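Missing here: one protein chain of the complex. Every other protein chain is in place.
Chains here go by letter, A, B and C, matching the order in which they are written, and residues are numbered from 1 within each.
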Amino acid sequence: MNLVKENKKKEIIKFFNDLPFNKMMGISLVSMGEGLAEMTVDYNLDLIGDKKTMVIHGGVVTTLLDAACGAAVMSAGVPKVPTATIDLRIDYLRSAKPEKQIRAKAECFRITESVAFVRATAHDGNDVVPVASACGAFTSPI
Amino acid sequence: MNLVKENKKKEIIKFFNDLPFNKMMGISLVSMGEGLAEMTVDYNLDLIGDKKTMVIHGGVVTTLLDAACGAAVMSAGVPKVPTATIDLRIDYLRSAKPEKQIRAKAECFRITESVAFVRATAHDGNDVVPVASACGAFTSPI
Amino acid sequence: MNLVKENKKKEIIKFFNDLPFNKMMGISLVSMGEGLAEMTVDYNLDLIGDKKTMVIHGGVVTTLLDAACGAAVMSAGVPKVPTATIDLRIDYLRSAKPEKQIRAKAECFRITESVAFVRATAHDGNDVVPVASACGAFTSPI
Partner (left out) sequence: MNLVKENKKKEIIKFFNDLPFNKMMGISLVSMGEGLAEMTVDYNLDLIGDKKTMVIHGGVVTTLLDAACGAAVMSAGVPKVPTATIDLRIDYLRSAKPEKQIRAKAECFRITESVAFVRATAHDGNDVVPVASACGAFTSPI
């Protein structure tokens, strides 16, 4: 990765990690490649979506997946403005386990003039079954 | 609506408005009918997803739509446990305007033994074009 | 509707009704407005997807909805080439009744520079519950 790309990468990481909403949620962009991004969210009592089970709210997982997809798309091109989600589908495969950090890995696997296609999964540990998977279309970064 | 239903309705409203995550986000369940629910989220600097435009994060809109869909499904049946999102699609039609409250209206329009189908839209005022629309499948409340 | 639009409309109707695939399926574009389109498919033993129930194949309903969405998008702009489906979600609400014609109504409700958003429902008669609903993103016709 050359210097221009390296700087762009740092800029995108800073953009995401400085966002007020990501700070409030505890969402971090921890890794980025070309068309790839990983983000984590730490377990936190403020994120709970069911007080009986202490499971975090599905919206946290969705937000993490959406954000990771956006970072993956941005890393795949040279967007002048943040790319925008056009549409997104989330499949909730099972509840996240309480107290576990959740990690989402996203991949932008196809870019056309109109849109960028991206997919992602969210895990809460070493389990075979992810917590959720996502796929979506974003505004093209090229 | 008879007393049993009235009590169930109050219980669901309390369930949503007491959730730590909804409190942190500023999400309220403001109205509920049979298979219908309305939720709002107030504009708040902590929810910002782009510091240049001051627009709130798309994840806030998604979370609001997901939560409103869940409430609509719960109000359509007599679930013993909170219904769970199976899958959800969000279409982001335009950016929400800064400083505006966002209101989501959800409708559970079809229930089978396996699943409940639901759709929703999110508005930020009197505009003709919603901010986002959603459709999804939830675990059946019957 | 002026002459240019009227001619464009005729052209789109001819385009769809002349397609080899639509002819084989028995799919017709029966009505078109600005951003609106209606298409039908006649019941036919060749379309059967389950020989025990004599219900037509889900793919027929999907194809009808996809085609109706495409026509609605084309009618909303002045596309030089046929618009293309970017992504599409279908919800199958119930089985279509054997021997019934199916009618899909599609509406292009939002156009941006990148994409056109469209939604549709498919009915098999006067019933309250549609057979299926759809929403999707298409290449922009403007």
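To be clear about the criterion, contacts are C-beta pairs under 8 Å (C-beta built on N, C-alpha and C of every residue); 3 or more make two chains touch, one makes a residue touch a chain.
None of the values given here were measured: they were computed from a predicted structure.
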Considering the entire assembly, which residues of chain C contact the chain that has been omitted? 18-22, 24-25, 45-51, 56-60, 62-64, 66-67, 82, 84-92, 95
If you put the missing chain back, which residues of chain B would it touch? 86-87, 89, 114-115, 137, 139-140
In chain A, positions touching the absent partner: 89, 91, 93-94, 110, 112, 117, 119, 129, 133, 135, 137
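Going forward, only the chains that are shown with their structure count from here on.
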Given that chain A and chain B are copies and touch, would you call their interface same or different according to whether over half of its residue numbers are shared? same
Chain B and chain C have mean C-alpha positions lying a whole-number Å distance apart equal to 29
Inter-chain centre distance, chain A versus chain C - centres from mean C-alpha coordinates, in Å: 34
What is the distance in Å between the mean C-alpha positions of chain A and chain B? 21
Would you mind listing the residues of chain B that make contact with two or more other chains? 89, 91
